[in-house]
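Excerpt of the complex: some chains, original placement.
The chains carry the letters A and B, assigned in the order they are written, with residues numbered from 1 in each.
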């Protein structure tokens, strides 16, 4: 069993990693930290995690052999650097090591990167694109939930040079991705049955998508039919354990609690546009599940180990 | 037109009073305060109230002729006292003037009452029970949302001496009654699709209910039929504009945005128990709508003026 530590287990991503570690046959959660809640039992903060039997501490214990960091950006790089320096393999859930270009990072996050020299060591953690590099990496930058959906949706089209003019990405998420910290704007009464836009002038996940797709201004070339597009998507993802090409619009609810991604590519003939609808759970394939998938690759475990459970429905 | 001021308009109760004042033909909202948001336009805080064209200030303006206070308890009595001293009629949405017994208040709210000498001047603002006193009062204590449902449900039975042994009150509410202040426990992700108990050892609204019903330990006397019980409830509320006795379980959703209360009394013959199900909107008849109803009585307006709109559905 591999001894796992989770930094900042008290947020939603950290807690979701703990849930998945609990079911994983090769992992044992031995230590966890949380900023304001050190000293408490994890079950006081998250009753659903009572079975993990973990006390929240200021620092991870010394016996940790693999680290997940679910700290916010900047704080995460700061804290992770000691593990990287000690060659303990680590996955960073934050944005700190996702962007290869330092100035892009510092522009979009409006902060000085605390350990820029580590950026080169990090691999972008989307196994469907970088599987071989992840296997050899000691530091993986887990992608954001929007980029996961957007990049998986667009990669087959971009790689096959289908796009001529422009890509438009329209992403919707629940608010759990924004974390557990109390804010007036995230109160139940504010958000229940509500729908609103944010980040309208530019979302922080945008450079990450651009980096992985390399370019953003293209549009569908004239001569692809829907049949060909579907074929191409099926071929592109034919060996992927978590990606399913479907033939009707997928629903977010079909992904709940699971690491699966549904992709529905189709062509609108009236405007000659390729549209790809993707659905995934923002805290599983969009965060903690992807982290376990990356860890499986880094450790040489079966890639689907511990994350093959089906979605919970309804 | 009566010049109205709202103290602490930035919470849900204050905002709901503003919404109802806007539609009321005899009222004009001329001034409003809000603790941390003074200086802002109300539309910045609540876009849905943009038509009121109000700036949030530190203090109410001098031309106010009627005051609603939606401050938390203690702060409310403190601030309202100046208006009471100046004989400006006022309605307190907080708990400060609901309980006639000072030590009961100080026990349950664990605080020293800032102006106990005013308690005697206040009338409990449930028109269905205290209509004549409200008409003569300058200071009305608006009831809590749970007591409104509980007292209206039980009054006909208690007044007609139907109860022999015990009253059990089972109340459920949405979280908007807990206010707009950011708390981890009130975040959308915590509460969405959730149901949990609180105040299990004793809820602060309990002494208010006991005060109005005078006693709490009774149970249904042997010889009442459901037909008689329904008749008695219909008779008791026959002139009430906002109370409707229905013959099927009412749904909270049938009350949304309105000042109406649905009561469904029935008798379980297997245990000889009278059960009364009530449904009301916790921010209208449970708060702001009741306040307007009380104000109408205090000012001699038609009791239903400005609050007769039907519920919004679905």
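Criterion: a residue touches a chain if its C-beta (ideal position, glycine included) is under 8 Å from a C-beta of that chain, and two chains touch if they have at least 3 such contacts.
Predicted model only: the values in this text are computed from it and were never measured.
Trainee: Looking at 2 placed copies, how big is the full complex in copies?
Mentor: Altogether, the complex is made of 4 copies.
To be clear about the criterion, only the chains that are shown with their structure count from here on.
Trainee: Which angle of rotation, from 0 to 180°, maps the CA atoms of subunit A onto the equivalent atoms of subunit B, to the nearest 5?
Mentor: About 180 degrees, rounded to the nearest 5.
Trainee: Report the inter-chain centroid distance for subunit A and subunit B in whole angstrom, where each centroid is the mean of the CA atoms.
Mentor: That pair's centroid distance is 46 Å.
Trainee: Under the definition above, what is the set of subunit B residues touching subunit A in their complex?
Mentor: Checking each residue of subunit B against subunit A gives 12, 174-176, 180-184, 186-192.
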